[in-house]
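A quick write-up on the structure given underneath.
Apart from one protein chain that is not included, each protein chain of the complex appears where it belongs.
And then subunit A:
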Amino acid sequence: MAIEAINEQLLRAVGVGVALFDGEGQTLSFRNDVFESWFEEAEPGISLPALFPTLDVEAVRAALAEGRRYATETTFRKKRRTIVIAQTFSRAIIGDEPVLVLECQNISRIRELESMIESYSNMVERNTREIQREKEQVEKLLLNIMPRAAYEEYKSFGVVAPQKYEAVTVMVLDFIDFAAASQRLAPASFVGELNELYSAFDRIGEQFACERIKTTGDTYLCIAGMHDPGMDHAAAVANAAIRFIRYLERRNANAETAWRCRIGIATGPVVGSVVGVQKYVYDVFGPAVNEAAAARDRAAAMEALVTGAAAALLAEGPALTAPSGAGAAAAGLRALSAV
């Protein structure tokens, strides 16, 4: 078989569409069956611009003149399918004549798969965003019931090991006539008041690095120094206590319901832990908690009493005075001067 005949057989057998044009695309001289199946108008003699009216023939010629290949795509519908054909134009010399070679590959499936991947990615990304949002909600909720350090531990290990903090300062606060107020006010406004008060305490506490551990009814408990042992925790809690009282005084001047608090402050060791298996609560236990509660019990309205150990740390902090109650003085407690 002559070499030309072999070449032609080859061109017919390959899976890509091949067409040859004489000169620079003047007339089609050959196309294989694959090419013909895609471009039915590709009769011998048709010119390149006539076959592909939207093709930028000048750009093809310019690229070929510079010795480059020219690649583009053409799209058409065939029995409701979108067919995408990648076209590559190159130049060859057959005999002594220049020939323009057009190779075509059906890349419809690639485009379809790309569309599917895009659709799937969008779906997954949307889901990821939703999961992220839910995760943030859960985190927010858990951070409400335990300190961040405990939460981080819980996230990493699934449990929070009880931990002893050797020296922290605890503040325990409650309200005078709380039970009476809970009866007098409508439930919604009572809870609204409580929310407002506790939120204000949280905000003030945050400024002094005091962490609210829990509220039980009218008892608000916060601590400084748990996660930053180097800090001046007694001064932090004392300063927060002074601002709590100031906040209440200012609020009482204008509000319908006046709230008067009692505050006890103690320094000492506590143990912090998550308690419960199904229903978690982060809680603290220990001498400092008990002493702060006992000091609170002896405090008069709008008074903050400090234990001896806490007072010893307040040498340079807020000023201390004698407590208003004789019992408190006898118990060795000192009062925070609000000035």
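One rule holds for everything that comes next: contacts are C-beta pairs under 8 Å (C-beta built on N, C-alpha and C of every residue); 3 or more make two chains touch, one makes a residue touch a chain; residues count from 1.
Here, contacts and distances are computed from a predicted model.
The chain absent from the displayed complex carries the UniProt protein name "Group 1 truncated hemoglobin", chosen from "L-lactate dehydrogenase complex protein LldF", "ABC transporter ATP-binding protein", "Group 1 truncated hemoglobin" or "Cytochrome c oxidase subunit III". Touching the chain that is not shown, out of A:82, A:137, A:321 or A:337: A:82 (per the contact rule at the top). Annotation: of A:119, A:189 or A:337, A:119 touches the absent chain (contact as defined above). Annotation: of A:111, A:212 or A:227, A:111 touches the absent chain (contact as defined above). Not every partner is drawn; the one left out touches subunit A at residues 79-82, 109, 111-113, 115-116, 118-120, 123-124, 127.
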